[in-house]
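Just dropping this structure here.
Here the complex is missing one protein chain, while the rest keep their positions.
A and B are the chain letters, set down in written order, and residue numbers restart from 1 in every chain.
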Amino acid sequence: MRRSSGRRVAGAAIVAGLMALSSIPALGQSADDWASTISGPVVLSGWQSSPAEGNALTQTLLSFQAQYPNIPVDYQPLAGDYPTVMAARFASADVPDLFYVNADYAQQWIDQGLLAPLDDYIAASGFDTSAFYPGYADVFKKDGMWYGFPKDGNTIGMAYNTALVTTPPTTMDELMAAAESLKGAEGLTAPICLNAGLDRGLAFLYANGGELLNADGTASAIETDASKAAVQWYLDLFKNGLGMTAGDMGAGWCGEALGKGSAAIAFEGGWLDPYMQSTFPDTTYAWAEMPVGTSGEPVTISFTVAYSIGADSVNKDQGFALLSYLTGVDGMTKWTEGGVALPSRSDVPTPAGKDVLAAGSAYARPGSGFMPGWPEVQKAFADAFTAEIQNGTYSADSVVAATKTAIDTALAQ
Amino acid sequence: MTAAETVRTSDTTSAVSAPVGDPLGRWRRRIAYTLLIGYAILMFVPFAWSVVTSFKTLPDSVKMSFIPNPFTLQAWQYAWNEMQPPLPILFVNSTLIAVVVTLTNLVLGSIAGYAFARLRFPGRELLFVIVLATLMIPDQLRLVPVYLLMNGAGLTRGLGQYVAVVIVLAISGTTIFLMRQFFISMPKELEEAARIDGAGFFTTFSKVMLPLAGPAIAAVTILTFQGTWNGFFWPVVFLARPDHYTLPIGLYFFRTAGGLANDWPPLMAVVVMATIPIVVLYLFFQRYFVEGIASTGVKG
Partner (left out) sequence: MANVTGQAGAPRASRRSEAVAGYLFVAIPMLLFLVLNIGSILYALYISVWEWNIRSGPVSFMGLDNYTKALADPVFQTAIRNSIYYAIVWVPLTMVLGLSLALIVNQKLRGQTFFRAAYYFPAIASSAAITMLWIFIMAPDGLFNDVRAALGLDPLFELFGISPNQNWIGDQDTAMNTVILLNAWTTSGTFMLFYLASLQSISNHVYEAAAIDGATWWQAFWRVTMPLLRPGHFFVATVAVIGALQMFDQAIIGGGVNGDPNNALMTMVLYLYNAAFRQFNFSYAAAIGIILFGMIMSATLVQRRLFGAAPAW
């Protein structure tokens, strides 16, 4: 499909060229002008999570090709474990020109010098980076330099079964009350499906005034009273039977638990929608924003992936031309309009049906990759938290202690 | 007629002469048979589940039922039409690599195994320890240095990608080890006879020992083919062009259909299709496990 899509792309460009050209809005002209002066092939790589994604990307690449026929795109998605395969590529300086970088490991890749800084290109082309939501974009910057642009984003929202939950809770207290009243309801294993780790727990930590790091990110803040209380609050949900992990409910993840009716409330992102439509079409559910906690502010966490150019990439100019299109207004609109993910720019319209989740983009904090050694910190928290649940002790002390040790070690490196 | 049968006959004969005679023996056999058959059927359960699931719809497939409701062929149609690259290409790539790797393993492995078992040369045991050592290095550790090597040799582009995969998988320490153990346990009289008749080392190997190695060859063929057919790691590292993908890689891309969901029915359809060649190969080769030395008339 990749090679034939190259031919398809060229062929379609001739057929659809006029139509595509006529629909391009007159925004961001200077970036477009710069890109029109570039010519040459570009190799794009990444992973593909669903056929819907593959189709959306192909359509976006087609319109890019229509606008810039001098830059043929060779799309080669990678199979297998992406960081593993990319590691072999980085080691042999055999990297694609433009590729995905998950926020999870973005800072590590930047630290190791694997990604090319983009500021010179931004200056030369006049690309407008101000529209990116800081929550998505900051993870890909270091020392004020850009190393990638977020191609889209996802925030965590509260998905609830509309048959069981009539009014969605708006505060954490209301959430607890709703869960209490749902306890023991027909068919429910537990009212809420929760993850025993920071991949969701971080949102609850923030909502209740807890923090992992101090204000300038130089020291741990998990051991403060506020943080410990927030961790205990989250643990207590498990202790009081209001929440359970997906595994304990017999589901692979909380989306499955919601779909099967084992849980009434789950905290997930936009990826839940295509899953529910295809696998559990009979379960009716709706979205609501994360409940507000003791901090009084709405907060949620976000996950994102960027396009980056490799330090050893051969066709960096073409790579940036493609990058500025894909993460510019036109390209991102095309990419996200089908609902594959949320836009990471504020000047791109929200896809249909994603209003609740998109509202979170404005106030979301990064859910990964915002500190060095994030995988180890996450693991330390999850291990201790799971132990507390499985041993039945439900004490935040050990969780806080283990996390603090991991944070200290990570910051010291 | 294997010798084991001879021994068992004498066992039942002695049982007959025991006070509690034949009925107990028969019941014991019945129970034994039932257990064996039950265990055997259990072995097919996963595959049966795969087949059944391939005829279900997605919402139905997450339920724990053994009868599809409704029964549909849409998963098979979807798999056949929607796989990129198409199934025939995946099959061709997988077959090509599996056949070549199996052949190289057979040739290189049997020759080397024989040498380690029967030929004397200085440093033989050290070299054999090195052979064993190759099994102790996880692929994840080898990834970067091997990729560096192959990239340096220009084997990460175009058709070289196939060559890279084959070179990495060409000979496995397990194959050499298995052949060595087998040749060790064979009686020496045959070789001595051949040597006395003036046969050279290679002739002794190829004309005398190799024809007797049917069971070992069958084992190597089955295991190597099946391991390569289902192998994921090295193909996914080297075979970067989609038209080079093997079945497991195609299945991997296909598996991510529906986002986080596993779209089980078409997945299972592909799994079933992918399993059939191995089953055929196995059924063909497993007959070699009965021939062995019985047919060669070796005098004790």
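Methods note: contacts are C-beta pairs under 8 Å (C-beta built on N, C-alpha and C of every residue); 3 or more make two chains touch, one makes a residue touch a chain.
If you're wondering where the values come from, they're calculated on a predicted model, not measured in any experiment.
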So there's a chain missing from this view; which of the remaining chains does it actually touch? A, B
Of A:A288, A:A387 or A:L411, the residue touching the omitted chain is A:A387
Missing-chain contact among B:W76, B:Y114, B:Y162 or B:F238 belongs to B:Y114
Consider the whole complex, including the chain that is not shown, and state which of B:A98, B:A219 or B:M273 touches that chain. B:A219
If the hidden chain were put back, which of B:G173, B:P235, B:G250 or B:P266 would touch it? B:G173
Subunit B residues that touch the omitted chain in the full complex: 1-8, 10-11, 14, 36, 39-41, 43-44, 46-47, 49-50, 64, 108-109, 111-112, 114-122, 124-125, 127, 129-138, 140-146, 149, 167-168, 170-171, 173-174, 176-178, 181-182, 184-188, 192, 195-196, 200-202, 205, 214-216, 218-219, 222-223, 226, 230, 232, 248, 251, 262, 271, 274-275, 278-279, 282-283, 286-287, 289-294, 298-300
Touching the absent chain: which residues on subunit A qualify? 81, 83-84, 87, 90-91, 93, 105, 108-109, 112-114, 245, 247-252, 311-312, 373, 375-376, 379, 382-384, 386-387, 390
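Just so it is clear, only the chains that are shown with their structure count from here on.
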Can you compute the centre-to-centre distance for subunit A and subunit B, using the mean CA position of each chain? Integer Å is fine. 41
What residues on subunit A touch subunit B, complex-wise? 1-3, 48-52, 76-80, 84-85, 87-89, 91-92, 94, 253, 255-256, 260, 271, 274-275, 278-282
Quick one: in the complex, what on subunit B touches subunit A? 58-59, 62, 82, 84-85, 140, 143-144, 147-148, 151-152, 156, 232-233, 236-237, 240-243, 245, 249, 252-253, 256-261, 263
